[in-house]
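Below is one structure; the comments refer to it alone.
A protein chain is absent from this complex, but the other protein chains hold their places.
Entry: chain A
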């Protein structure tokens, strides 16, 4: 059971608040990655406020809970905000993001003991392997909960992703739901310009995965896709969601461009962004 289990209207309000947190966090330290964070906000809010079964009383082993791993660790702002808003730690701690002595490192880490994080990520291509290992331990422990993992689309240029993809199908790891954030952007430009990814759905299907597609910026389509993904587990195949998102979603001048991958807004841009991210009752940290 999800500890929040919000309605779609409530999820939209939470998502707007998380997006406000994201732009304020990266603005405050003039660094960080707002583009992918904004694009994946609806996914994170769906998992933590509707889909996943977990406890905010964090334990590293997470026995009897759904687990989430973030492989593309640079979108840490959306994860930190979601974890805080879900109750893992106080939202006031978001103000320490990327600052000295903070638990909110530039990329997620376990070293400082931040609740909700089970492995460091940032160097790309490693999270799927970790998630598969955790999923196999769940099977050994007769734990029927699921393991979720998010990757970037540019990230699948790393060879380790394909080692893991092959392994998952061979070992029939059917208690994992992987998601690729298909926003078509990476640091140096669009994925088409930098490194053609081709038909990722067909590629993962050829590797033996059950692949779904969803619009990641619409709760009306994303939630049913996540439910379908859940129903697809336990059938001998790993499950993948190809999630189409728009980088920078929710802030018009950040949308549809790789330029806001790792750039923070200035004072004026922040105010414009916050005007666009209206919530019924803003509770900024």
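Note that in this section contacts are C-beta pairs under 8 Å (C-beta built on N, C-alpha and C of every residue); 3 or more make two chains touch, one makes a residue touch a chain; residues count from 1.
In the analysis below, contacts and distances are computed from a predicted model.
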Options "Response regulator", "ABC transporter permease", "Transketolase family protein" or "Allophanate hydrolase": UniProt name of the undisplayed chain: "Transketolase family protein"
Which residue of A:5, A:30, A:55 or A:110 touches the chain not shown here: A:110
Omitted-chain contact residue, chosen from A:130, A:180 or A:214: A:130
Chain not shown, touching residues in chain A: 60-63, 67, 69, 109-111, 118-123, 125-138, 140-141, 143, 159-160, 163-164, 166-167, 170-171
